[in-house]
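The complex appears here minus one protein chain, its other protein chains still in place.
Just so it is clear, A and B label the chains in written order, and each chain counts residues from 1 on its own.
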Amino acid sequence: MVLKLKSIAQVAAGAVLAASIGTQALAQETVKIGLIVPLSGGQASTGKQIDNAIKLYMQQNGATVAGKKIEVIVKDDGAVPDNSKRLAQELIVNDKVNFLAGFGVTPAALAVAPLATQAKVPQVIMAAGTSIITERSPYIVRTSFTLAQSSEIIADWAAKNGIKKVAALVSDYAPGADALNFFKPKFTAGGGEVVEEVKVPLANPDFAPFLQRMKDAKPDAMFVFVPAGQGGNFMKQYTERGLTGIKVIGPGDVMDDDLLNGMGDAALGAVTAHLYSAAHPSQKNKDFVAAYKKAFNQRPGFMAVGGYDGIHLIYEALKKTGGKTDGDALIQAMKGMAWESPRGPISIDPETRDIVQNIYIREVKKVDGELYNVEFATFEAVKDSGKIKK
Amino acid sequence: MTTFLTILFDGVAYGMLLFVLACGLAVTLGLMNFVNLAHGAFAMAGGYVCAMLVNRYGLPFFAGLPMAFVVSAAIGFVLERLLYRHLYHRNHLDQVLFTVGLVFMSVAAVDYVMGSSQVFINLPQVLQGQIDLFGVGIGRYRLMIIVICGILTVLLQLTLARTRFGSQLRAAVDDPRAAVGLGINVPWVFALTFAFGSGLAGLGGALGAEILGLDPHFPLKFMIYFLIVVTVGGSSSITGPFLASLLLGIGDVAGKYYVPKLGAFVIYTMMIVILILRPNGLFGKTAVR
Partner (left out) sequence: MPWYEMPWRERTGIVGSLYDLSRWRWGEMLFWTLALMAILLFPHRYLILTEIAWLALFVLSLDLILGYAGIVSLGHAAFFGVGAYTAGLLALHHIIDEPVLALLVAGLAAMVLGFVTSFLVMRGADLTRLMVTLGIALLLRELANRFSDITGGFDGLQGIVMQPVLGLFEFDLFGKTSFIYCLVVLFLMFLLARRIVHSPFGLSLRAIRNNPLRAAAIGIPVNRRLTAIYTIAAFYAGLAGALSTQSTALASLDVFSFERSADLLLVLVIGGTGYLYGGLIGAVVFKLLQDVLATWTPQYWQFWIGLILVVLVLIGRERLHRWTRWGPERIKTILDARKSAAVAGEKTP
């Protein structure tokens, strides 16, 4: 009973707050986006890519939408969830932001979810990839990916392409567990066998012992998930150990585009399933890659695309509401929205507010002297199977 | 058995790498009694210098390594003359504050100049892959690390124990005033030692980029490991840190191989147990104050 009263009180408080924010928002001519990403610490490259992509998008499309000026307030949370939460709270209360966006890691996104609900502010997830996130608040929309999407697809592909025995190496944290949990049942159902599973500590300087275990298991292929940024390090040691006979498969995080070139020829032949490749053969993507390279002297990775699509979604939602910044209306506008992204056609699932996108099977190949993930098979409009299961 | 030998080999290589990275710290801390937490920043500098020279200017890798040493040593020398020498007589907490400040600056500055993504050094073909020695898989790169680090260790030990500079350094540390009285240019000896330690870190950074990865976060990420090596080894000589590096390297690699579920626990547990049994480190004779 106490609990119930409490939650009623909370809803009431939220409503009052939302109302006060709503009225102020109507009066103002700027729309504020609070961008919370890690810009310091080990996850900094994720935040940088998102920040860059958003800057690029705004350069290309102007900073005015539906008569409103767009203002992005960038905050660094260092991927520490209590920071994310405090920053989000301040952005809502003081800056009266109309959108919260970014979120480099799952805990950060989860920490902010209750605030989004309470203040009725849309929260656009541009990086974090655990399945559960969108279920934590009706105001969460995701433009990145979920691990289930790519893990299941690669499992399917592997089972159908003569890979029988797989050894798995995943980072020892929630997304790693997610990746493996979605890969394994699908792969074994397809007749494959996971002969070895190793969880690698997140802060791990030397992959040698784990790779040796992989080698000893003598698999046909190795299923790998390490967070964006560690892939290069991993591939380097993979070559060094002379594992080149064992195919690397997995979600595309390990073959992140911004690192791929540094990995050297060792990466050649690795097959991954992922949402984006800088080599995606569409005009839209070619333009995007060229513009990004020109502006930041670096190849965009999938994190950049998450940010690029996220800001696009915000722009389009504002256009649809005619510049109205009411949280419910915006979320309503976002649901079911579909557009052509640099990664290919994508849409927002009206049921789950999660992203629906093509997942491509890619192989690392050399194109014009540079390494690229070249797409050779497409699974169209993949939903997050983490939710379909329930 | 062959697997065991491979693991042993990997562990030794990893330990050697840790040693080259950390031994400069052991010298500044043990001999000069200065807590230089910015040690990793010199390693990072070396790594980036090597990466720049090799990747961008096409210098061969084996020419990049000495350059990493030279540039880091030069940076170390300049900073010592300009900043560090004023702090030798401050208490340790001031030194911590100062050097952590330097780390923060270096992290942000490298991020600004070089970007926050990981950087790799293009390796020559000779160093890639494994060779098979009586059924034992030997990584070429790791073999090179062992050779280079082995030679360095011997040279270092000889320099400290046998040369005139070595005895001057030991004298300067034991009693700076008496050393000055004997005509030893103490500030000069300290500056050279510091520069040399920084240079070694730079070399370690360049060597380690392949295995440990290299990004702007490097000095913070590996600060703990350097400190572990120095404390466990005891900092009164360089044999201590050397053996400690080997022990930790082998322990860490073997632990992660044989009991991967406890992977992350191994190195910390080893450290705590050793320090409780021998508070001054494995080979420490006197307490570090």
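Keep in mind that, in the parts below, a contact is a pair of C-beta atoms (placed from the backbone, for glycine too) under 8 Å apart; a residue touches a chain by one contact, two chains touch by 3 or more.
Worth saying up front: this structure is predicted, and the values here are computed from it rather than measured.
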Among the displayed chains, the hidden one touches A, B
Given B:Val54, B:Val71, B:Val103 or B:Cys149, the residue that touches the chain left out of view is B:Val103
Considering the complete complex, of B:Ile138, B:Ala179, B:Leu227 or B:Leu247, the missing chain is touched by B:Leu227
Given A:Leu56, A:Ile70, A:Met126 or A:Ala174, the correct residue touching the omitted chain is A:Ala174
Absent-chain interface residues of chain A come out as 2-3, 6-7, 9, 13-14, 17, 39-41, 48, 51, 74-76, 80-82, 85-86, 89-90, 92-94, 106-107, 110-111, 114-115, 118-119, 130, 136, 172-175, 177, 201-202
Residue list for chain B contacting the dropped chain reads 29, 83, 86-87, 90, 92-98, 100-109, 111-112, 220, 224, 227-228, 230-232, 235, 264-265, 268-269, 271-272, 275-276, 279-281, 287-289
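Throughout what follows, only the chains that are shown with their structure count from here on.
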Expressed in whole Å, how far the mean CA point of chain A lies from that of chain B is 36
Per the touch rule, the chain B residues reaching chain A in their complex are 3, 6-7, 10, 14, 107-108, 111, 115-120, 122-123, 128-130, 137, 139-142, 210-213, 215-217, 221-222, 225, 252-257, 260-261, 263-264
The residues of chain A that touch chain B in their complex are 40-42, 44-45, 48, 172, 198-201, 203-206, 208-210, 212-213, 215-216, 229-230, 232-233, 236-237, 239-242, 244, 258-259, 262-264, 266, 298
